[in-house]
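The other protein chains are all here in position, but one chain of the complex has been omitted.
Now for chain A:
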Amino acid sequence: MSRRSKTLSCPDEQATGNIAEALGAGLRPGDTVLLEGGIGAGKTFFARHLIQSLLLVPEDVPSPTYTLVQVYDAAPGEIWHCDLYRLSDPSQCIELGLEDAFDTAICLVEWPDRLGSLAPVGALTITLAATGTEGARALELSWTDPKWETRLEGVAT
């Protein structure tokens, strides 16, 4: 499978939020989105928008930095929002139950480099970066699994 990619540029937070919602609308249990980018790139912002657009009952979406994982009940199924920054070894990801969640839930993973070889091959990777003006972001989406061609049909700036 060859890697395909798509770059989107978002002039403001609203545009980034819209992409998160559009992506969320197509997600199914078993889909994993890996969110890459440094501190302040907007990973949690993106995940929060996506989750809130799918929640059955509105609720807080706090940062998962300290709790590592927050699990939500959403329309298409369970959503796992993970921040792996504080982990040092892929074995800890197994202890968190991530391997099973990759099969049964929608997983949004921040700092996915901690996964090592555990990263699902079918995942969508989104790399966020702050660009010139305040609030603007560049999003690079890349994938190998052909399922993302249809999942991403409604996603555009």
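Here is the rule we use: a contact is a pair of C-beta atoms (placed from the backbone, for glycine too) under 8 Å apart; a residue touches a chain by one contact, two chains touch by 3 or more; residues count from 1.
Basically, contacts and distances are computed from a predicted model.
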Item to check | Per UniProt, the name of the complex member that is left out, chosen from "Cytochrome b", "Glycolate oxidase FAD binding subunit", "tRNA N6-adenosine threonylcarbamoyltransferase" or "NADH-quinone oxidoreductase subunit J" | outcome: "tRNA N6-adenosine threonylcarbamoyltransferase"
Item to check | Residue in contact with the excluded chain [from A:S9, A:Q92, A:T127 or A:T144] | outcome: A:Q92
Next on the checklist: List every residue of chain A that touches the chain not included in the displayed model.
Outcome noted: 13-14, 17, 38-40, 42, 44-45, 48-49, 52-53, 55, 58-63, 65-71, 86-88, 92, 95-97, 130, 134
